[in-house]
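Only a single protein chain was left out; the remaining protein chains are all shown in position.
Letters A and B mark the chains in the order given here, with residues in each chain numbered from 1 onward.
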Amino acid sequence: MATAEEIARAADQRDIRNRWYLSAPAMLTIFFAAVGPLAIVLVYSFLTPGSYGDVKWQFSPEAWVSVLFERDIFDDTLSLAGAHMSIFWRSVKLAIVTTIITLAIGFPTAYFMATRSEKTRDLWLFLITIPFWTNLLIRTFAVLQIIRNEGIVNTVLMKLGIVSAPIQILYTDVAILIGMAYVYLPLMVLPVYASMEKLDFRLVEAGYDLYASRWQVLRRIIFPLVKPGVIAGSILVFIPAIGAYVTPSVLGGGKNMMLSNLIELQFGQGRNWPLGSALSITVMLIVMVALLVYVRNAGSQEVRHG
Amino acid sequence: MAKSFSIRHQPGFTTIAAVCFVALYMPIIVLVVYAFNEAPSTSEWGGFSLKWFQSASQNAQVIDATLRSFQIAAIAATLATIAATMAALATTRTPPYPGLTFKYAMINQPLMVPEIVTGVALLIFFSRIKIFTGYSGLGYLIAAHTAFCIPFAYLPIRARLENMDLSLERAAADLYATPWQAFRRVTLPLLWPGILAGLMLAFVISLDDVVITEFVKSGGQDTLPTYMLGQIRRGITPEINAISTAFLLLSVVIVTLFFFVSRKRD
Partner (left out) sequence: MNWKTTATAVGLALLASSGLAHAEGALNIYNWGNYISPDMIKKFEQKYSVKVTVTDYDSNDTALAKVRQGGTGFDIAIPSQTFIPVWIKEGLIQETNPGKMENFKNVAPEWANPDFDPGRKYTVPWAWGTIGVVVNTDAYKGPANSWGIIFNTPDELKGKVNVVPEMNDVIFAAIKYVGGQQCTDDKAVLKKVRDTLVAAKPNWIAMEYNTIEKMGAGDFKATSDWNGSALRQRLANPAIHYNYPKEGYGLWSDNVVVLKEAKNVENAKLFQNFMMDPENAALNSAFHRYANGIAGSEKFMPADMKDAPEVNIPADVKSLGELQRLCSPEIQEIYSKIWTELQK
């Protein structure tokens, strides 16, 4: 009957309207404090750099050209911006590896927390976040103390006679990865925990009844059930990790630029705000497209069984 | 099969978790130890001393900065979590509807913009408002922090909601519970671990922010991270360790008390 359909449609529309109201506070805050400002940046990317920072109100596509191409300083020829590419790739690579490490450590940890008795779970949750109540810089410095040549790791290794001279960990890529994994771990653990906490162990039990191995249970039952958490965690680690620069520069020695350093240089000593703007919009678009593709693909299976 | 076959057990997971917790706390222990360093260094040990606690306790700038950090983080994380919970309810457990992807992209947008860009853009935007209204209080910092905390709170909550059992809410509705009652009595308790996780994340993220704060802050609004950033060129003293240790202990005490109180009530 048409009327029934109309009622259903009206109900749907009411539902959608309610959903807009519900999301309004978040959307408005983000609009004013994040999207609005971004519009400014978009405009800036098409202007001419001011003499000492800021911009001149004069249209110029130069910034966008320099994102991809570099004009040689000495012979004025245009070529593909190798420096930008290599910096971009370094940041992305680091972010990918960081995500994998945090997942490898964070997943079992979240599982451990989620299988504690209901009463102590909140305590574990606090325990995992407390180290992060001290700020990033000081946490990174503390990691530095541990891995430096005279630090705990090397002292113990030498006392045990495993190595005779300290291993140079500080100022290497390993140091950066240790630091990044440390800093971003809660961003993985917490979302995974949040979706694991409600894990229905009857399903696991059913798996074992069907003679599944522990690995099969983990892969075929547990993992699919907590996938939303893993997705959320990966996003929360990966994206901020692309923009990381405090940890790489403190532990890596700051000899090589990260994406954020490159962008910061333009807004700081480089005094090329349009290029900084264009670079950030480029990064944002790439990440956003990657994110949407990722969520679409990863999320498509699980929408159905809600 | 072994007598004690536990369906919850996964080989190696407990070990990894144990290593993980030890690794998490090791730097914190180092941090605390160096707070008691006699030497003016956060790396070379020069004997036990309480002098950094003493000097930190007299350094009004660092105490103010630390308190301000926690204050902004508490307010911003709370606001962000409330907004994010509502947004998560609005964007999950629904067939796709027009604007859903848009909302999703928008909510996650603060994640994707490098901090320096948001910082500069907010500087331009907020200074106009500052000059226009004459108000230069903490409101700007709180608004900025709330905005970038939202995705961090939103994602865990959404993950929790994603395949939460709907049947209980339907049952509540069948029992003539109002939508608010159903939410308060059924959805919220089920959602709670996600909310708590989101809140914790947002809190931590706000505590860490340097760049955006640096650009948005007005006179007398240093937070601990911006205070430290200013010191980088001149060297950081164990005073920072001392103040962090003091606040760490304070938060542990508060959390422990809170845990026991809430446990008693249950």
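Some observations on this one:
Everything that follows uses one rule, which is that contacts are C-beta pairs under 8 Å (C-beta built on N, C-alpha and C of every residue); 3 or more make two chains touch, one makes a residue touch a chain.
On a predicted model such as this, the values are computed, not experimentally measured, just so you know.
Check B:13, B:52, B:104 or B:215 against the missing chain and you find that the one touching it is B:215. Touch with the chain that is not drawn comes from one residue among B:75, B:100, B:173 or B:252, which is B:75.
When the omitted chain is restored, the residue from B:12, B:137 or B:179 that touches it is B:137. Contact with the undisplayed chain is limited, among A:92, A:217 or A:250, to A:250. Where chain A meets the chain that is not shown, the touching residues are 49, 51-54, 70, 73-74, 82-84, 86-87, 148-150, 170-171, 249-250, 253-257, 261-262, 265-272.
One chain is missing from the display, and on chain B it is touched by residues 41-44, 59, 61, 68, 71, 74-75, 78, 81-82, 120, 123-124, 126-131, 136-138, 142, 188-189, 192, 195-196, 199, 214-215, 217-222, 226-236, 258, 262.
Note that in this section only the chains that are shown with their structure count from here on.
A separation of 15 Å divides the Cα centre of chain A from that of chain B.
Remark: chain A residues 12, 15-16, 18-27, 29-38, 40-41, 105-106, 108-109, 111-113, 115, 119, 121-123, 125-139, 141-146, 148, 150, 152, 182, 185-187, 190-191, 193-195, 197-198, 201, 204-205, 208, 214, 218, 225, 228-229, 231-233, 235-236, 239-240, 243, 246, 259-260, 263-264, 267, 273, 276-277, 280, 283-284, 287-288, 291-292, 295, 302, 305-306 touch chain B in the complex.
Chain contact summary for the complex, chain B toward chain A: residues 5, 7-14, 16-17, 19-21, 23-28, 30-31, 34, 42-43, 69, 79-80, 82-84, 86-87, 89-91, 93-94, 97-99, 101, 103-118, 120-122, 124-125, 143-144, 146-148, 150-152, 154-160, 162-164, 166, 190, 193-194, 196-198, 200-201, 203-204, 207-208, 210-211, 224-225, 228-229, 236, 240-241, 244, 247-248, 251-252, 255, 259, 262-263, 266.
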